[in-house]
Structure formats: C-alpha cells, structure tokens
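First the structure, which I've put down as structure tokens, then a few questions once you've had a look.
Here the complex is missing one protein chain, while the rest keep their positions.
In this document, chain identifiers A, B and C correspond to the written order of the chains, with residue numbering beginning at 1 in each.
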Amino acid sequence: MLKVGIVGGTGYTGVELLRILAAHPEAQLQVITSRGEAGTPVAGLFPNLRGHVDLAFSEPNVERLAECDVVFFATPHGVAMESAGELLGRGVRVIDLGADFRLKDVPEWERWYGLEHSRRDLVEEAVYGLPELNRAAIREARLVANPGCHVTTVSLGFLPLVQSGWVDRASLVADSKSGASGAGRKAAVPTLLAEAGESFKAYGVTGHRHLPEIRQTLATAGGAEVGLTFIPHLVPMTRGIEATLYARIDGDAGDLQALFESTYADEPFVDVMPPGSIPETRNVRGANTCQMAVHRPGGGDTVVVLSVLDNLVKGAAGQAVQNMNIMFGLEETAGIDGIALLP
Amino acid sequence: MLKVGIVGGTGYTGVELLRILAAHPEAQLQVITSRGEAGTPVAGLFPNLRGHVDLAFSEPNVERLAECDVVFFATPHGVAMESAGELLGRGVRVIDLGADFRLKDVPEWERWYGLEHSRRDLVEEAVYGLPELNRAAIREARLVANPGCHVTTVSLGFLPLVQSGWVDRASLVADSKSGASGAGRKAAVPTLLAEAGESFKAYGVTGHRHLPEIRQTLATAGGAEVGLTFIPHLVPMTRGIEATLYARIDGDAGDLQALFESTYADEPFVDVMPPGSIPETRNVRGANTCQMAVHRPGGGDTVVVLSVLDNLVKGAAGQAVQNMNIMFGLEETAGIDGIALLP
Amino acid sequence: MLKVGIVGGTGYTGVELLRILAAHPEAQLQVITSRGEAGTPVAGLFPNLRGHVDLAFSEPNVERLAECDVVFFATPHGVAMESAGELLGRGVRVIDLGADFRLKDVPEWERWYGLEHSRRDLVEEAVYGLPELNRAAIREARLVANPGCHVTTVSLGFLPLVQSGWVDRASLVADSKSGASGAGRKAAVPTLLAEAGESFKAYGVTGHRHLPEIRQTLATAGGAEVGLTFIPHLVPMTRGIEATLYARIDGDAGDLQALFESTYADEPFVDVMPPGSIPETRNVRGANTCQMAVHRPGGGDTVVVLSVLDNLVKGAAGQAVQNMNIMFGLEETAGIDGIALLP
Partner (left out) sequence: MLKVGIVGGTGYTGVELLRILAAHPEAQLQVITSRGEAGTPVAGLFPNLRGHVDLAFSEPNVERLAECDVVFFATPHGVAMESAGELLGRGVRVIDLGADFRLKDVPEWERWYGLEHSRRDLVEEAVYGLPELNRAAIREARLVANPGCHVTTVSLGFLPLVQSGWVDRASLVADSKSGASGAGRKAAVPTLLAEAGESFKAYGVTGHRHLPEIRQTLATAGGAEVGLTFIPHLVPMTRGIEATLYARIDGDAGDLQALFESTYADEPFVDVMPPGSIPETRNVRGANTCQMAVHRPGGGDTVVVLSVLDNLVKGAAGQAVQNMNIMFGLEETAGIDGIALLP
C-alpha cells in the first residue's frame, strides 16, 4: 500500500482526492494538513466521508509528510513551490494540483500569477501530468504538475487536430464552460448561488491563466506554436466542463472520426463517441472520463469538437490519482474506474 | 413626488428596493448610501439598473438623508437603531427592513441578536409593518419595522387560524423553505452555488431569530401566546419562500376556505387560492403577492396551510414600499402591482 | 386602446405576451385561443396572472380574432401560414412569433421545417421584425415575422462588425447558450429538470433552424453572404441566452467600442456596455434589453462579442410587442420598459 499525504485538503479538489483515495485499493491515507482546520475531523467538515475517513486535519509538518510515498498539494499557487523541494529531497514524490510547476516559461508564469518563482530548477524538472501526452515521462517523474481543468478539456479535444496538421493552428477557438466548483470552496460573492444560479456569463475574457497553459500543451503536442482564443464561461451548476472547439481545415483533411478514434484507441480515460454524438457533462459526473465527439457542420471547412469532463475528477483529483498510478506502476485505472452518477 | 433615501443599498433587499422605487410613480430616489461602495454608480454594481438609476452610492450623510421624506434602512441589525432617531427628529419617516425594531421585548431582542439595544424608546414607538395586521397604525407611524421574510410567510398563513380560535394554538408547526437570496449578498461558503446548489437542508434548528418574531405576531393577532415549532430550510434556488403550516383542530371548526377568503377579502396582496390549489413560489416571483391555500388532508383534524411569497418582495422590499404607500396616503398598490415573472 | 388577440397562448412565449400585454398602457387583451385549453381560465393555467387577466382560453375563431387590431401567433410553425392570410384580408395586422415567415428563401424554409409552404405571397410581403435593422419597414408592415431568440442574440452582436466590413465575413463563429424555456412548454424527456439540470451540452450541432435565419439577417445587414458556424447549447437555467461571437479582423479595423456605441446610440433596447464589461443573462431577466460588450483579447486579431438577452422577452414576446408599438405608432418602449429582475 502506498502511503499518501495531502497538503491543503479543505477545498473541492481536496475532498475529491479524499473520496477517491479512501476507496483506492493500493493507497493508504496517512496525513492531511490544513492550517485553518487543524484538529477538525475530516468527516466533520465533509460528512460524505463519515465512516470512510477517520483522519483529522493536522498542521503542516514536514516530518509526517516525509513518511509518505507520495504527497499531493491541493493548495493555491505559491504554496507547493515552497515545500515540494524538501519533500523531494527526502525521497517523497510530489503531485501538485496547483499551478506552480505547470508553465515551463517562468517569466510568463510570473506575469500571470503575480509572484516571483522560487524554484526554477523544479519547474524544469517537473513533468506535465497529462498522461495522454506524457505517460512515459510521468512514469519516471519525481514531481508532476497536474493540469488545469479547462486545459485538460480543451487540450484533449484539440490534440488530434494539432498533431495531424489538418487544421490552421493559428486560428483556434476554444469556448469553454465550467461549473461553479471550478472557482473553489472559498467565500466569495460572485459564486454565491444567488449570483451564479439561473444565469450565464463569460469570465476572464481579457486573459485567463489557463490560456498560456493550453498554448504550451498544444505547442508540445503539435510541434509548433498555436494561435488560440480561449473564453471560459460560468455555468449555473456545480460540476462539469464542456468545451466547444473550433478549427479551420487547412488544405486536405482525412477522416476526422478515424483520426480521433485512433489517437485515443489505447487511452482508458478518453472516450471518442460515435459520429453524431453530443457529449453531456452529466454523463461523466464523478468519473475520470473525458468524452468527446467530432463534427464538421454542414460539411464545411470548420471542425467542431465537443469535449466534456468532470472538472474535479479528470480535471483535477482523478487525473492526479491517474498520475500517481502511473508513477508507481499500479494499474492505471486503479481507484478511478467508477461509473459516472447519472442523473 | 416623495423624496426617498436608502441606507445600505448594496444587498439584495437594496437592489430590489431600487428596482421597485425606480419605477414607482410617486417616488423619487434622492440618495443611496454605502460605506463600501461610495462613489460607485449604482448601475455599475447592478447592471439591471442601467438606464433606470443614475445615482451613485454615497457615504452615509445625515444632512442629505434629512432632505428626504422617507428613508429605508436596508442594513444589518444594529445600524438603524443608531441613526433612525436623528432622522425622525428631523421629520423624516423611517422604514427599517432590518430587525432593530421588530421585537417589542427588548431583552429577548438582545438575547437573539447579541447586542445591547440603544433605543428602547424607538422600539416602543415603532409600528410592526405587517399591513394585514396593522394597517391603521402604519398610516400614522413615523417609524415602521418591516417584518422578516419567513415571518410574513408564516404569519399570514396562520393568521386566520389563530384569530378564529379553531385550532390548538399551543402546538403549531411551521416548516418553512427559503431560497438562497434570503442569506444576503455577502461572501460566505455555505451559500456558494457549489454548496447550496443541488442540495436541501434545514438550518437554524436550534433556534432562528424569526421564531420570536412569528410568536409575537401571532400572539398579537390571536390575543394569546402561541406554542410554535419553526424549522427553516434552504432551497437550491434564488428567490421564494414556501411555508407548510400544520395546526390541530381544537373542538369545532367551520368552513376553512370561507374563513381564509373572508379574512383576506379586502387585502390587495394576499391571494387565497381556490380549494385544492397548490401554491408555487414561481407564481409570485418578483410580485408583492402572498398566495396561499388551505387544506384538511383526509378530512382529519390537521389543517395544512401552504403559503408562498417572494422573500425579496412581499418578504422585504415590496412590503416596505407597501408600508410607505400606506404611510403617505398613496394608493397602496402604487409601484408594486407588477405581475410575477413566470417561468 | 389597441384590441389584441393571441393565437396559441399556452406556451412560454404565450404567457410572457400575456404578462406584458396585461400591463401595457395602450393594449387591451380581447381574445386568446387554445384548442387544448378552451374554457380554462388563463389564470388557472398561469397563476401568476391571477387578478391581472380575467380571460379564458377560447376555441380558435376567426370572427372574434377579426375584431382585433392586431393578432399575435404564438404557435408552432405551420399554423400561422394557414390563418394569417384571412386575418390580414379583414384588416387585422399580424405578428408571428413562430417561424413561418422568417426565411425569404422558401425552398430553404421547406428543407429546414419539413413542410410545404402554403403562402409564398405572404413570405414575400412579411417584414422581418428586427427593429434595429428594419424599423422603417416594420412601421408600414401588415405582417411581421418576429425573429428567433438565438437569431436576435447573435445578429445584434455581429451587426456592427458585418456592416463595418472590418472582419472576415466568411469565418464567423457563434457559440450560443440558451436556458431551457427556449425548448418550449411541452412534455419531453430531454428538458426534464432531472435531465437538463446540473448538466451542460450542445445541441443541433449538425444543423439548427436558426442558422439560415442568422445568415439571412447578416447578409441583409452587411450586403453580402456570410460564412457562419453556429452551435447552440443548453444551459441548466430557465431564462436567458448568451452568445459568444468570434470574428477575425480583416485588414484594418478602427475603434471597436466606438463602432458598437455609434451603431446602437439611438436604440432603446440595445445596451453597449463599457469596455471590459461582462454581460450576464440575469441582468436582463424579464427585460426587453440586449446587453453586449466587445473585446479584443490580448490585442490580437480576433474580436469577441458577448451578447445577452432574455429569450422570452427581447428574444420573443418583448420584441413582438416592440414591433406592435412601432407598427401602431405608439411609444416604442410602451409596456416593455420594465427593469430586469435581479437576482
């Protein structure tokens, strides 16, 4: 059994990690830290865990964390870069669900996150944890940067297209829509039910931190820079992301359905649906699956990809556990093969 | 035209007051204060008011408020009791949408609200602003204490029963359900969409501030103390309250439908629906109406009253304007005769 | 007072017409027909209208409709084309909220709607009721084809761009999102709360009837055919549409904000928000306003327009009444100047 620690488990990615790890056949939760909730039983804060998790939150403590095989950081940006180094030095492998190690271009990271980065060496070492792109490197990684939720949804949908070279990589459009849990479990007016319920709006139109991350991922995948317009939106629901992706066909293109199916033929968590399908976020609620469909409306020169996932699972905690499974040579699907909760 | 001021207009009762007063044929908004938002155009914070309200929020300023005919306090408890006195002294009439003057029993108020009351004299003077109970006194009032939202829903439903004496007043049960706007427009985790959405729960089970207020109202109406169990609940929606009320018939009872219809025959904002009806909160969304129906399931000895209203209108801002209309001899329905928005 | 009739008033556009017309200062509801609900009081089906509308639904009857000055058809496609002619012949003006007279290209209409059109002459005569494009013609029209809801949202947003010629009209993208009331008030599994709630999906990806209508509208506005990819989506809410529009700048472009502001400077129901704004559907709930903002993310060559409206008001019943006001020389804002219900 792997000994597992979690730093900062009071948010939505934290409770989702707990739900998944508590039932994981090869993992044993050892410690979960939270400055604000130290002493509180985990199941007191999250009563869905009553009878499943007996731990209490504890003060951050390197000694206890260092006894783990792997530590997940489910913290705001800026936290993991301060602590990950010491754990790595003591032989612990680290998976950061935050943003500290996602962007290879440190000055760009500093611009978007408004902080000076304290561990450029670790940025260089970190493996970007999108298994469909980086599985081999993840297997060997000490430090994995788990992707953002919009990033996973959008990148998996564009991946076959940018790899194939069939589309104009300079004019991609990603219209992405997220449930409110994406904003985190923190007191804030804009995501109150009475504000975000029964309404729909865009956000981050002038620039969102997931934009450079998607650009980096697609450039890695396609071997060339991409031009991307990315507009995220807030949906009056709790879980789920849907991205509708638009790309212009550039010259000749082959069979899109076959391209997508072959790209993901061996992927356990990417499900290319039959031609004509419409993915719905509810069909992946609570599951680690990204479902997608590819369309060419009216037979024209625009490809439309519809991509859905659960922002807290394949978009965060589930993908983190998938990375853990790969890093430790476990069955990749262990603990994350649950079926989505419908309706 | 009445000159109207609002103190503390950045919450949900504030914006609802603005919506109603901006379209009121006899009222002119003069000033709206907010410490936190002073200088911000009202329509910047609430874009639904673009083109309808040109004011900006201003610092609280007694001089400017004193030029008004009437000032509404849409503030947390403890604010109105500090400022209302001076305005009254300068001839301004005051309607407090908060709780400062609702309970006649000051020690009880202090227990529930955890503050020492600074103006017992004004508590004594204040008229409780439930027009269906106190219309004559409201007409003459300088200071009106506008009722709480659960209180209005529950009290209007029980009123005919406690006045008639047909039921056991010692064992009333009120199971009340409110949308999330009742918790106000303030940063808080429990009313985030991702917390309160897709879920249902009770709250305030060990004691809610509206309990003593309902008890006082029903005691006034029925001429005797009542025994009441009141449990509020949070509904995953923005607006609306539904109360399901239970009372045991005590001895003989007459025609319940006739009782309710005659009690409210002359009331412009209480709508007793036909026998067998089921009120729905959406049928009163945005309107100043309380719709209700009375049932006697299985012909047994329990009376069930179903009562619905919009917590921000008849449960707050609409009722406050109804009180203003009465106080100033205007048509009682002026500015609050809009039709509910369905669906 | 105008005498007004409604054919088919049991759906959501019907009840919204009733809400607006019941409070309209210059209109008098005379008759409202419904085969299925003949004899039912309107306020029995829609209790929000209790005390405001005393009519009952009646069987369709040309004689009674012919006594009206104007008749609204709030019917499925195929109904208005059978009856409008006779009413027109008897001097009644007609506003069709359905699709029968929207597309000038009859064979294209027949392909999308799967019916043979019985009144090509009326198609030719009908004026497309988008006041911002066709006000002068509407003024003289006997027969107005009221636009679709997605169409209004998308077309108003693109209008300044296609008229200016600053963008590539061949590669427009419209990602539109609608609340569930857009699917109408009819028994159907896909729009059950337990299906469409807490989920997000696209629909009509392989082709939606609003596509040719948007294309026609933009071609009329810009004087040239457009190439458009249009993907509608279903949002888990009742009212509102948001469209996020993408266009590539083609050569030089001027000041986008100024373009939008000048285009709509005299429009009472199009509100161009300040630079940097994010429209939200809730800010126009129940109002006849289209709010929009124009962005150029990262200063790149893609223009993004965000456009919101209430699908039942500016997207249907409100715009129909706006057309009525224009046709009869009333104040254009009469009866539709209400403030949106926030929150």
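The definition used in the following text is that contacts are C-beta pairs under 8 Å (C-beta built on N, C-alpha and C of every residue); 3 or more make two chains touch, one makes a residue touch a chain.
The shown structure was predicted, so the numbers you read here are calculated from the model rather than taken from an experiment.
The chain not shown here is touched by just one of C:Glu195, C:Asp271 or C:Asp310, and that residue is C:Glu195. Here one chain is not drawn; of A:Thr10, A:Gln30 or A:Thr238, the residue touching it is A:Thr238.
Checked against the full complex, the candidates B:Thr220, B:Thr302 or B:Thr333 give a single residue touching the omitted chain, namely B:Thr302.
Considering the complete assembly, subunit A touches the hidden chain via residues 12, 15, 19, 22-23, 46-52, 181, 185, 197-198, 238-239, 271, 273, 277, 279-280, 282-287, 289, 291, 338-343. The missing chain lies against subunit C, touching residues 12, 179-181, 183, 185-189, 191-198, 236-238. Summarising the interface, subunit B meets the missing chain with residues 171, 173, 175, 177, 179, 194-195, 197-203, 205-207, 227, 229, 231, 233, 235-240, 242, 244, 246, 248, 276, 278-282, 285, 295, 297-298, 300, 302, 304, 306, 308, 343.
What we mean here is this: only the chains that are shown with their structure count from here on.
Among the chains in view, C has its Cα centre nearest the centre of the complete protein Cα set.
This structure's chain pair with the greatest number of C-beta contacts is A-C. One simple way to say how far apart two chains are is to compare their mean CA positions; for subunit A and subunit C this gives 39 Å. Measuring from the averaged C-alpha position of subunit B to that of subunit C gives a distance of 36 Å. Centre-to-centre separation of subunit A and subunit B, using mean CA positions: 45 Å. Residue positions of subunit B with contacts to 2 or more other chains are 12, 181, 185, 197-198, 238.
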